[in-house]
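For this view, one protein chain was removed and the others were kept in their places.
Our next item is chain A:
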Amino acid sequence: MTRLFKDERLGYVASRLLTTVLIVFGAMVLLFALTALVPGDPAKSLLGPQASPELAKRFIAEMGLDQPLHVRLWRFFGAVLTGNLGVDVISGKPVVQLVASVLPYTVILTFSAIGLSVLIGVPLGIHAATHRGSASDTILAFVSVAFIAVPSFVIAIFLLLIFAIWLDWLPVLGTSRSGEFLDEARRMILPTLALAAGWIGFIARLVRSSMLEVLGEPYIRTARAYGLSERLITYKYALKNACIPTIAILGLGIGRLLGGAVLVEIVFARPGLGRLVYEAVSERNFPVVQGAVLVVVVLFVVVNLIVDLSYSAIDPRIRRSSGQGAGA
């Protein structure tokens, strides 16, 4: 029985990995198409309207833009798979290097925001569900909805005004030059809060509604019929079930969170993927846009993969549905 179980799980992981790879390939084709088929002359848009025809011709040959589409697509795949995302047309640096230098900022910001929202949102959601209809439940509902409705960059601007400019408590703009940990941590506080605020409310609402649903399930009634304490029922029997929809939504929300991180980075003048893409777009620096977006896609897909796998670690029924089913 246990062996069967492990095999089922392996099968699930394998099928999930395969879809992940397919999604990344799909994204690559799409990105390639976007830059290859974008209307307008790439040489003109990159070199400017004043470039001489000879220069444009040489540029096009150098970039391989005169080759047929399938050859270019093939080359693009080959390059990406060997870790070559092209060259920044302005600075001449490899795009991989540019992305790698800013990626940690975005990743750390996003994950500390998720961590903070889970840490605060889950207990708030449980409290609201177990104190349904109380004054704290009502207030929480109100505040959560308000936070969800306001975009994170607006919260970022408010935090910036209040804490950095008005109260002058925290250093805010940019990152610490020295890379010193404490200083950097303090500079992270406001961006993390700005990014997490909506998510705290969102997770609190989500956990509340899933908890309420789970608490009405027959198996909770069974637990009550056997006199198990409300604490055990809430934190063990109900919370684990309520986590499943929460994790699913979290996985889907990662994309939105990354999008929010981009704007928050710009407000706080922090380095990161957001600023990189923003600047590259305004300079029509296509290789950088392409490379950075591809990295974001991979990040998104990998996080979703992790979420899905953790989901199956919690819920034994998912492991089964992909396998051939255990004997009953």
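The rule we apply is simple: a residue touches a chain if its C-beta (ideal position, glycine included) is under 8 Å from a C-beta of that chain, and two chains touch if they have at least 3 such contacts; residues count from 1.
The criterion applied here is as follows: contacts and distances are computed from a predicted model.
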Missing subunit (named according to UniProt) among the choices "FAD-dependent oxidoreductase", "Peptide ABC transporter ATP-binding protein", "Carbon-monoxide dehydrogenase small subunit" or "Molybdopterin/thiamine biosynthesis adenylyltransferase": "Peptide ABC transporter ATP-binding protein"
Option touching the unshown chain, where A:137, A:184 or A:315 are the choices: A:315
Option touching the unshown chain, where A:85, A:129 or A:223 are the choices: A:223
Residue of A:55, A:232 or A:269 in touch with the missing chain, whole complex considered: A:232
For chain A, the residues touching the chain missing from this view: 1-2, 217-229, 232, 236-237, 240-241, 314-317, 320, 326-328
